[in-house]
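The structure follows.
For this depiction, one protein chain was excluded, whereas all remaining protein chains were kept in their positions.
Then we have subunit A:
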Amino acid sequence: MAQIIVKNVKKMFGDFTAVRESSFTIEDGEFFMLLGPSGCGKTTTLRMIAGLELPTSGEIYLDGEEISQRPPSERDIAFVFQMFALYPHMNVRKNISYPLISQGMPRAAVNSKIEEVAGILGINDILDSPVGGLSGGDRQRVALGRAIVRDPKAFMMDEPLGALDAEFREHMAEELRALHDRMGATTVYVTHDQLEAMQMGDKIVVMNNAVIEQFGTPQEIYDKPATMFVANFIGSPSMNFLPFQGKVEPGTEMVRLNGHDEPVPKLMEGAEGDLVFGVRPEHVFLSDASAYRAKVLAAEYLGTTQIVTLQSPNGELKARIDAREVVSPGETVGLEFRSPAVTLFEKSTGRALRSALNDEVLSNG
């Protein structure tokens, strides 16, 4: 198992930049998520680590060794494809043994290794079946078996749950995470599903348009987004953005939102002009005492909570509140925000302003 360092890696396809200079470190044994919308460069990044694409420039270190220009067969990295890519002309046993055969492992050792892996994954009874008739879940397990059988330095997984039915996904996600915890293998996992990333990952890299937007733990990324893109991409419903005009300076602890003073975490830098007041729906409360008024547009009941859509003077926003509170569309209510959780953004760049809330996270990312 190994640490992976990606340093200033860049990938061009002709004139198209798939990944702009990116750097991050994946610690030994981490379950690491590459998250982003389609076409953001996350799969390309994964394929560069595995050796299926060569970076245009930059370095990749695996266990301290620079490997960016080596062929995949010399990297000792396993890859689980979204479509599984099981060899269709071989049965399950052959599929799993294929990486061992290339290493020239003796027949007896191969067989005992296969039994061991099949035991871990619970696929002993299908070892001699052709791969064509298998269910999605079993194919997934065979693909995992082929990956873990040779104890590689790291696993790459390209949306491995993408091809599974929704109800089976949850189950397989748990199985994957449990497998990872058991083997302690460094795993890099690509997904466009923010819930999957939050649920399974130790660390997340959020990418957009070939650029890394933020890199951190799921909590850091959720609570302290570095950009408006991250704030919007992570969380459902996503963060509320209330645009306003104003001027802030280092040390500011209050902003004027449509004539009302709203406290914010103490700022570390200043900005002027178009700003955005960002607050998560669960940090918005209804309060009759508040002078900041908004009209209720709709309420969605979700069991324990409800999502209330409101029209405020600074635009539409959503609040996640207790399901027992009674709200009816059309009424006007007062709003309060949990101020320590507020993030201010500069609208032109989409960048979060450094404050007491996020200073630590932003200065190391």
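Everything that follows uses one rule, which is that a contact is a pair of C-beta atoms (placed from the backbone, for glycine too) under 8 Å apart; a residue touches a chain by one contact, two chains touch by 3 or more; residues count from 1.
Going forward, contacts and distances are computed from a predicted model.
Student: Any idea which of "Carbohydrate ABC transporter membrane protein 2 (CUT1 family)", "Glutamine amidotransferase family protein", "Acyl-CoA dehydrogenase" or "Electron transfer flavoprotein alpha subunit apoprotein" UniProt assigns to the chain that's been left out?
Tutor: "Carbohydrate ABC transporter membrane protein 2 (CUT1 family)"
Student: Out of A:73, A:258 or A:287, which residue would touch the omitted chain in the full complex?
Tutor: Per the contact definition at the top, the residue touching the missing chain is A:73.
Student: Determine which one of A:54, A:83, A:195 or A:356 touches the chain that has been left out.
Tutor: A:83
Student: Identify the residue among A:57, A:102 or A:332 that touches the chain left out of the display.
Tutor: Only one listed residue reaches the unshown chain, and that is A:102.
Student: Need a quick check: the contact residues on subunit A for the chain that isn't drawn.
Tutor: Touch set of subunit A with respect to the missing chain: 50-52, 71-73, 77-79, 81, 83-89, 98-99, 102-103, 130-132, 136, 139, 146, 150, 163.
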